[in-house]
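Note that one protein chain of the assembly has been removed; the remaining protein chains are unaltered in position.
By letter and in written order, the chains are A, B and C; residue numbering begins at 1 in each of them.
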Amino acid sequence: MELEATLGELRRRGEGALMPHVYFGDPSPSFSLRLLRTLAGSGADLLELGIPFSDPIADGPTFIASCERALSAGVTPRDCLKALAGLREEGLRLPVLLTAYYNLIFSRGLAEFCEEARRAGAQGLIVPDLPVEEAGELLREARRRGLHLILQVTPTTSERRLGRIVGEASGFLYVIGVEGVTGAREELEPSTLELIGRVRRLTSLPLLVGFGISRPEHVASLLRAGADGCVVGSAIARIYSERLEEPESTLPRISDFVRSLKGATRRKT
Amino acid sequence: MELEATLGELRRRGEGALMPHVYFGDPSPSFSLRLLRTLAGSGADLLELGIPFSDPIADGPTFIASCERALSAGVTPRDCLKALAGLREEGLRLPVLLTAYYNLIFSRGLAEFCEEARRAGAQGLIVPDLPVEEAGELLREARRRGLHLILQVTPTTSERRLGRIVGEASGFLYVIGVEGVTGAREELEPSTLELIGRVRRLTSLPLLVGFGISRPEHVASLLRAGADGCVVGSAIARIYSERLEEPESTLPRISDFVRSLKGATRRKT
Amino acid sequence: MALKGRFGRFGGRYVSEVLVQALEELEEAFERLYPSPEFQRELGILLRDYAGRPTPLYHARGLSELTGCRVYLKREDLVTGGSHKLNNTLGQALLAKRMGKTRLITETAAGQHGLATAMAGNVVGLEVEVFMGIKDMERQASNVKRMQLLGAKVTPVTTGSGVLKDAVSDTLREWARSSRTTHYLMGSTVGPHPFPEIVATLQSVIGRELREQILEREGRLPDAIVACGSGGSNALGAFRPFLEDRRVRLYFVEGGGESLEADNSAAAFQLGRPGVLHGALMQLLQDEHGQVKPSKTRAAGLNYPGRGPEISYLCEVGRVKPVYAFDREVFEAVRITCRKEGLLPALETAHALAFLLNHPEEFDRGEVVVVNFSGRGDKDLETIMRHLYGA
Partner (left out) sequence: MALKGRFGRFGGRYVSEVLVQALEELEEAFERLYPSPEFQRELGILLRDYAGRPTPLYHARGLSELTGCRVYLKREDLVTGGSHKLNNTLGQALLAKRMGKTRLITETAAGQHGLATAMAGNVVGLEVEVFMGIKDMERQASNVKRMQLLGAKVTPVTTGSGVLKDAVSDTLREWARSSRTTHYLMGSTVGPHPFPEIVATLQSVIGRELREQILEREGRLPDAIVACGSGGSNALGAFRPFLEDRRVRLYFVEGGGESLEADNSAAAFQLGRPGVLHGALMQLLQDEHGQVKPSKTRAAGLNYPGRGPEISYLCEVGRVKPVYAFDREVFEAVRITCRKEGLLPALETAHALAFLLNHPEEFDRGEVVVVNFSGRGDKDLETIMRHLYGA
C-alpha cells in the first residue's frame, strides 16, 4: 500500500510496474468494482482510478465515452471515493492513484478533497489539467496528508520546466510519450523513447509512461528504453466497451490482456 | 371614317360617342376580328385597336393578361396593322385609333410607323406612355400623314400642362378620370366629373373619358357632366376572358353590353 | 448631355400622363432640397453612422497576385444591408419625407434594394411596400424574410415572367394610383427623369471616396475601374467622378448569362438596341418588333433588359467600355475570391471580378485596377453552394 515501497520493490526485482487506468462507474459502479478486482488479480502493480468528469480535455474518444457513460449512470466523485474505501475494506492492497480533473478538486475544496482521498485509501492524485505552475497549493495540501501529486512530462516540456517538474515531483513521474490525448495507439512513437532518455538523465524518480500503450511489445520496449513502468487505460476500456450490454463477459479477456502486459514487464533484460 | 366628322356629327345629334377598346390578338387574331365586327355592329362609334405590348405599364390586370395572351399567340404589330387593313377592305367605316406603347413605334421608326398606320386605315394614334413633352416628333410625323395623336389628361395634370396639352391636341382629348391604370371599376370617382369640368372650360375639343367605365350609368353621368363620349375597354375583355376556351360564345353578351352602353349615350339630356 | 433629363439621346420621361406631375414635383424637390446644407448634413450623418461610410478601399493581395495588377476593392459590401443600395435609399427616403410623402414603394430583384428601402423607411419613418417578381422571391427567399422582419410589405408580382422588369412595371402602376402620398423609390439609374439623375448623384459618394482613397494610397488615379451593373447605379456611382479623367479606363460588366445566344443572356450592350422601357430611352433587349425581351442571368440584380440612360450614353460615346461575364465565369470568380480574399461577393459583384480575372489582355502588369465590390453574397449562398458543390 506504500507507493514508493511498491515501486522500490519492483525496481529491486528488475521488474516494470503496470498501472491500469479505469474511469470509475463506466458503465456502472458494480462493473467497475469487478473490473478493479480483476485488474488487481491479474498482475497490476498499481491502479489509477479516474473520477469521471464532464469535460475531460486530456482524454481521447475512448475515455470521453467512458466519462459520459459514467456520468449518465449518475456517478459522483463521492461514489468513487466510497468505492475505493470499500475495496480497501475488502483487502485491496495495491497503491491507488486517484485521477481527477482540477475542477472536481477545486469545487470540493483542495484540503477537503485531499483529506477525503487519503481517508478513502488513495496514495496519490493525478490531475490531468494541472501543470506545475498551477499546482502549488494542491502540492502543499496533498503532501501535508502524505499524498503524492503525480506530475506529468511530455515531449513538448522544455528543459527549464522539466527541471522544475522534477524538483516538485514525488512518487513517480507520469511520462506522456505522445503529443495528444489518451487513447490506444498501434505503434509507439520514437518521441516516447527519446523523452524517457531525456528525463532519465535528470532524475532517479520512477518513470511511468502512459498514453497510447496497447500491446506487450510496447511495454517491453519502453522498459528497455529506461522506463520504470507503464500506464494502460484506453486499451482496457476498449475491450469492455465493445460489449456494453454485458461488460462482465469481457473480464476474462481483460484479465488475459493485463497478464500479458504484466508478463512483458518481467521480460526486462 | 373621318374622326372629326364622326365626333362632330354625334355632337350635333346630342349623342355621346362610344369607343370600345380591344387588344388585338387576344386570345387569337381570328377572335379579335369577330369581336371588332361585333363591336362595330352593336353601336360603337369609334374603335380603339390596341397593339399588344410586352410591358403595358398604363394597363391594369385585365389588359395585362390580354397583352400576354396576344403575345403568346405570336401576334406582332404588323399583324395588327394587317388586320385593320383587312377590316377596312371588308368595309369597316368607323374611325379607328391605334394604341401602341411608344417602343413599338420607336422601334419601327416614327415616320414608318405613321405611314403604315395611315395606309392600314387608322385615323389616329394613342400612345399611353408618351406625355406631351416627349411627343414633339411623333406629333409632327403623325400630322404630316393626317393622323391624330391623341393626348391624355388626368386628375394630376397641372393647369400649366393642361394648357400645353390642349394646345397640341387634335381629334379629341382622352380624359383619364382616375389616378391609376386601366381596368373596370364599379363606381365613377368624383374626380372624374371634376376633371371634365376643368378641361371643358379650356377647350371645345371633344372629350372622351376612359379608364374604369363598366356600366351604362357611368356613361350617362359622364355625358351629363360634359363629356363627349366614353372609352370602354377592360369591361369588354373581362367578359370574354371568362370563357377563353370558347370566347366566341360570349359575343352575344358583349353585343348586348355594348348596345346598353350605346343606349346610355343617347339618353343625354 | 444637352437636354435636361437626357444623356445624349438617352433618357427622357416616357410615362403615363398621370405620373408627369409627380415627376415634376420630384425634380423640383430634389433640385431645391438636395444641395441645401441641412439635407447634406442629415444625409451625411446617416451615411456615416447608419450606412457605415466611408467604405474602405482594400488592397486585395490574393487577387493582385493572380492578375499581376494592383487590385483594389471598393468595399460597398460593408454598407449596412450588404450592398451599395442604401446610399441611394437613404437619400431618397429623406427626400420623400421632406416632400411630405408617407409611404415608399419600390421594386426589387436580388432583394438588396428592397431591403435597403425597408431600412431607410424605418430610419426616416415611412411605410414601405416592395414589389418583387414571384420568381425572384423564391430565388432570394432570405432577403424576403429580412424585408418582412423590417416590417415592409412584400407584394409578389405575377405578371410577365415574374422578374424584375415586371416588378418595375407593377410599381409604376401602383405609383400611378398613389403618387400624391407615395414616393417611388427607384432602385437604380433607370426610369423616367429625374430618377437616373437622382440615383447617380446619390451613388456618386462611392466614386468621390474612391478618388480620395486611391490618391492617398497610390498618389495617382487608377488605370481602370471595373463595375458590374444592369441599371448602372453602382457603376455610375464609381465612375462619375472620373468621367473627365480620360485616362482612367472604365469597364461596365453586364450579365452574359449562359451564352450570348438569344434568350440566354442579359447582355443588352451586346444583344440590344436603343428602346423605351419604364419611362426612358435606353439600351434595351428587344425583339425585332420592339417587344421587350426577358433577360437571363443567374444574378437576380443584373436580370433587367435595360441599361440606364446615362450608362447607355457613356457606352455609346465610348467613354465606358461595355463588357460581360458568363455565369460559369462568375461562379468561378466567387470561388476564387472566397479562397484568396476570404470575401464572399454577391453574384452581381462577381461579374466584375470575373471580367478582371478572365481578361488579362485588358490589363497590363502592375496597373492599378479598382473593382467596385458592390455587395456581399450572403443572399446568394444557396445558389452558389448548389452550383459549386451540387448540394
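Just so it is clear, a residue touches a chain if its C-beta (ideal position, glycine included) is under 8 Å from a C-beta of that chain, and two chains touch if they have at least 3 such contacts.
Just so you know, these numbers come straight off a predicted model, no measurement behind them.
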Chains on display which the left-out chain touches in the complete complex: A, C
Touch with the omitted chain, as defined above, among C:G8, C:P56 or C:P156: C:P56
Touch criterion as defined above, residue of C:L78, C:A96 or C:A350 at the omitted chain: C:L78
Residue among A:R11, A:R34, A:R145 or A:R161 touching the omitted chain: A:R161
Where the missing chain touches subunit A, by residue: 53-61, 64, 68, 71, 76-78, 101-108, 128-131, 133-134, 151-158, 161, 176, 179-181
Interface residues of subunit C (partner: the chain not displayed): 45, 48-50, 52, 55-59, 61-62, 75, 77-78, 80, 118-123, 142, 145-146, 148-151, 334-335, 338-344, 378, 381-382, 384-385, 388-389
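One rule holds in what follows: only the chains that are shown with their structure count from here on.
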Chain contact graph, described as a line, ring, star, complete graph or other shape: other
From subunit C, the most remote chain by mean C-alpha position: A
Subunit B and subunit C: spacing of chain centres that average the CA atoms, whole Å: 37
Geometric centre distance via CA averages, subunit B-subunit A, whole Å: 97
Distance between the centres, which are taken as Cα means, of subunit C and subunit A, whole angstrom: 67
Subunit A, residues touching no fewer than two other chains: none
